[in-house]
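Here it is: the structure, laid out below.
Only one protein chain is missing; all other protein chains are in place.
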């Protein structure tokens, strides 16, 4: 039974706690650490079977019974806690992004080199039934050689501007998932990025120095093209689609809905909106990714999404940011760190 | 150039006139006969290139230049005019049903036996792109042996009660198309019918002695089952669908729409309603059926939908009517004529 | 914490055990009883946290700590064990059907009258996301007055003939779910049934005195019509669809798939087949129904699917059987018990 410590009991920390306590075999949450740990969280966690709580994550790192930690705290703490956890010999599942700074991710990578620590990054979409089916089709040769990969990724609504301000910008906060998806789907590396974008949802986002809508084009090593379109607001819900087009055909995935009900009446033929919220949309993917992490640790297998994936997605994000600023395509090789 | 006479210039007569003058090669409408021929119709027809008009269909039958007639007059005149036209040696395209009376259809059949006249019945759906694709799938073995055939056929709105009163009832007026479709799709014959139905759309239809909603189950010679559901009113338009299920799989056809546009917004994901009216839905099928008739006449080939098909569909309708009255399954062999 | 005893550790007994141990809050399986209890089952159940096992279900009924039982044993034992469990004052969740005999169901109903026992019947589809969405649409007036209800229910493959022989026939074994669905969707009662059917899948099923393919038409009290089509084999998987058509429109539900992936290539535009097996298709519904049962017991609320629903579905099934034998519509009032 793998004993796990949860560092950060916000939304995503709770999701993982619930996954582990309910659906993941061979693992349990021993301790939850959160400096702002509230009573309701404690009560909820006790109901799930968690018994230990602390406000200091160092307690978790110091506990010799705990084999692995999930770093679910705020982004700025990901890399420092990662370094401490590596030093403590704990296996690590770290939420994305590892850091906004490539240098700091590099430090984590260096630290990992001299350790036996497993390090998985929280790119949950790789574990989603739709994206996995698309990847299998691509990998299995169903579309032949990949030519054009198109990803649509729109949130139902923008987060508070306070969040935007510390988010690292849309590319590191939101598009980062899509950048990872480009690498996952193609099995290829991005060489060059061109980002166009604007403020179309909320002028406050613009005042905070960010954009809320973007189209990002990428050239891959193989010569294939990828294009992502993002928006912080879609009136009809969380829009997560993808098309991979190649020499033999195309695979496309569309949104999940609560039910397949379709109503035909005088107003038209109306199906349900996509699931609204990322937690409901990706709940099973969250379970799957933690299952994968636990399996990697307990069976000493490589993690499905390692630190390199964490680095590359941020690297593309940094290049996209630079492209937007300079209004020209930016090669990843231009980004020094 | 096949010269055609149109007998009856109501809605369907005009549809066929337009088909011939615009889309059918090798044929032209020489004369239109209609006792109530109005000026607007004449003007419209002249615009299409028709030059001769008469209030008496006998003029058409007496014209030696006219090789073929389309009988588009009211149902009660179909069989008597058919008999006269056969006697005059004209090839005949007759709108459905040939007659409400099986005996009168029999008379037409007998008259045809000693003639060289081509006789096609107006079951236009056999010439529709969707129904043809389904039939090809069935015939081509894509679904294996047919087990269950399901037809949904709903009108957007009920006709006037005055029409209902002379329509022969829902089974001979509306379901007759679906009965023919059962034979066409299955390539099989109906042996027994059970009809359930009621008045759910308009009580006036009930007062006129008819029903407006029905579910009709049929046993075919092969042992396969067929089921039709009808309604005189569908709020969302003209609903024409079919599923043929067999040992290897299923083929299904759905409704045509004006466009493929789908709008996603806060209310849902909404596609267009089916085309509302049978004329717009089946316009191409009307052209196709007349093309087929002209080809059969000019190239001396068998017609695609002969008098036997006209008889069988009415026979099933008569059995369905009896089944509804007696509330029991009725074998076609019980119907004497 | 509600302590539950599982009686019968076959496929469905295991499903419910897993539901309770993993997903149902406020309940736990204390004991599993099964006369043929194997080591692998015990080991599996221990892994889930179950600690007590017995070959004799009477041990469960005698345990004062156990408040509720799930009767998942073979159909012929459902009603006798129900009676014993009622006598023992245990709340009961009983798999469908309660019995093939209406008299025996009546005995259970009589016994319940003088007890405080909750009794829920295992019609899991009432707890499925698609069927619930359709029901909500009907109940919420989205389709106006219900006119025609159509249910397609096809298994991916026929069970072994040995199972068929003791199954009570297709209507009591398979269609029973659809009969319940007619009542659930319509909120109405069936008055008359007409069943047509045949042996199209496997002649052995015919030799066993059963059919494997059927179309069943029903008249409801309101005058609405319902029609079910069943087949024991669908090459493309488990086919579970429904259309409810009414004065204002229609609601339709279609099958669930493993993913939304659609591949377009030289062969066509191909989506995934429906989920193949009822366990994967209805897993969440099984969780939901047990959650509902536990809530009914612990909060003393009425069960969602009571003994009356269990009786009515069997009653319709018995009428359907008689209809098939006599080849005529059969009123439910004709069935005496």
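Labels A, B and C are assigned to the chains in the order they are written; within every chain, residues are numbered from 1.
Methods note: a residue touches a chain if its C-beta (ideal position, glycine included) is under 8 Å from a C-beta of that chain, and two chains touch if they have at least 3 such contacts.
Everything quoted here is computed from the prediction, not taken from an experiment.
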Using the document's definition of touch, tell me which of C:64, C:160, C:268 or C:302 contacts the absent chain. C:268
Pick from B:76, B:103, B:145 or B:265: which residue touches the chain that isn't shown? B:265
Just checking the interface: what residues of chain A touch the absent partner chain? 144-145, 147-148, 150, 152, 154, 194, 196-198, 200-201, 213-215, 217, 219, 223-225, 227, 229, 231, 233-236, 239, 245, 247-250, 327-329
Touching residues on chain C - with respect to the absent chain: 234-236, 239, 264-274
Of the residues in chain B, which ones touch the absent chain? 22-23, 25, 47, 129-130, 132-134, 137, 142-143, 248-256, 258-266, 272
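Please note the rule applied: only the chains that are shown with their structure count from here on.
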Name the chain with the Cα centroid closest to the overall protein Cα centroid. C
Averaged-CA centre spacing for the pair chain B and chain A, given as whole angstrom: 58
Counting only residues that touch at least two other chains, what does the list for chain B look like? 234-236, 239
